[in-house]
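Here is chain A:
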Amino acid sequence: MTPVIAANDLTKAFPASRRLSDLLRGHRPMVRAVNGVTLGVGAGRALGIVGESGCGKTTTARLLLRLEEVTSGSVLFDGQDVTALRGKALLPFRSSVQLVFQNPFDALNPRFTIRRTLTEPLRNFGIPPDQQDARIREAMARVRLDPAEAYLDRHPHELSGGQLQRVVLARALVAHPRAIIADEPVSMLDVSVRAGVLNVLRRARDELQLAAIYISHDLALIRYVCEEVAVMYLGRVVESGPTAEIIAAPAHPYTRALVAAVPVPRVDQDRGALPIQGGLPDQVNQPSGCAFRDRCPLAMPRCAEEAPAPRSIAPGRMAACHLV
Partner candidate 1 sequence: MRAARATLGFLRSQPFALVGISIYLLFLVLAIFADQIATHDPRQILFSGAYRVARYLPPSATHYLGTTAGGRDIFSQLVHGTRSALTVGVTAAFCVVFLGSLMGLLAGYLGGWVDRIIMRLSDIVLGLPFLPFVLVISALTRPGTVTLVASVALMLWPNTARVIRSQVLSLRERGWVEAARVTGCSPMRIIFVHIAPQVAPLAALYGSIAVGWAILTEASASFLGFGDPAAISWGLMLQDAFANQALSREAWNWFIPPGLCIVALVLAGFLVSRGSEKLLFPKLGD
Partner candidate 2 sequence: MNRRSVLLAATALTALPRLPALAQGAPGDPIRPLVLLTRPQAAAPAAYQAAELIAQEWRKLGLQVELRPLPNQQMSQVVWYERQRWDFTMWQMVGRPERGDPDEMVYNLLHSANIATGYNFVGYSNPDYDRLAEAQRSEMDQARRAAIVREVQEVVNRDQPYAFLVHPVNLQAFNKQVFAEGSAVNQAGLGIRNFWNWISLQPTGRQRDIIVNSTEPVKATNPFYVSGAPDSWVTDLVWDRLMRVGPDGLPQPWAAERVTQVDPLTIDCVIRQGMTHHDGTPVTTEDVVFSYEVPGMGDESPMYKPFVQNIASVTATDARTVRFVLKRPDAAFRIAVLAKLNIVSKRIWAPVVQDYLNRPQNLESFVEERPVGSGPYRFVRSRVNEEVVLEANPNHWARPKADRWIMRIILNTEATLGALRRGEINVLADYFGDPDLVKTMARQLPNMIAVREEVDIGFQFVGMNLRRPPFNDAAFRRALSAAVNREMMAGAAWNGQAVPANSMVSPALAAWHDRGIEGRVPGGNLEGARRLLQEAGYRMVGNRLHYPSGVRETTTPYQ
């Protein structure tokens, strides 16, 4: 099955700030925020991208959304390369791949009513005005904001966080997308309303057979909504596969640390020391070989010499570590 949306060896490099010595030598250091990421998700499926801040997961999402220019590699939509599309040519892609934001309080134009916010994509994607109202009502019903009238003429500041996030979701759905990318969709919401938003998201995906990508630092959440997960570390995917399997038996030492660190709301926790040391290294001067080696409790000489290539370790599972 062709993935609806996929990344193929995607790389994004940003210019790093130059030192005087760089300037004199004409050297232009780059930071690779995303470094050869390949992943994809099919219709009706959900993929989670998990990792610490700075690991490149958000940049990956922005590259997939074509919000950021790709340095190398390609973004595929329905198997078509959309990396080079610009301006108007990008519109069909835009209408098909939508985004759910992390911060609902920031995701809606404060001066627009909810109706105007929802009309905007319809207008841009050329939906005739007489169909717009029906589309809006459909989207509002799908995110369980009914009756729609109670919300449509209000401004964002009149709604609660949970309601706002549903509006954000409605805006994504109103264009009838094929894929949806959610960047930390509930991290800014209060605990009691998170579940509601996650449930709406999950249901929409199922009912509309959307391809979904969730970006989160929280494995527990990924586990709840995604069948598959990709773990990122310093711009690379270090492990990927079915979520349940990875949580149950993480293969990469970093995944292991991540799983061990995730807090659980239960009292009896038998949790040993974290199998990781130190913090994230400087992005400009990453260690040679395996990027994780200086924090890895299992590092060996080979890790410094050779970067581990991703390899398949079980059906549907992949990891990039010399030890697997």
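A quick word on the picks: all candidates are chains of the complex that A comes from, given by their letters.
We take it that a contact is a pair of C-beta atoms (placed from the backbone, for glycine too) under 8 Å apart; a residue touches a chain by one contact, two chains touch by 3 or more; residues count from 1.
What you see is a predicted model; the values in this text were computed from it and never measured.
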| field | In-complex contact partner of chain A, selected from candidates 1 or 2 | value | 1
| In their shared complex, at which residues does chain A touch candidate 1? | 65, 67, 87, 91, 94-95, 97-99, 101-103, 106-111, 120-121, 124-125, 168, 171, 175
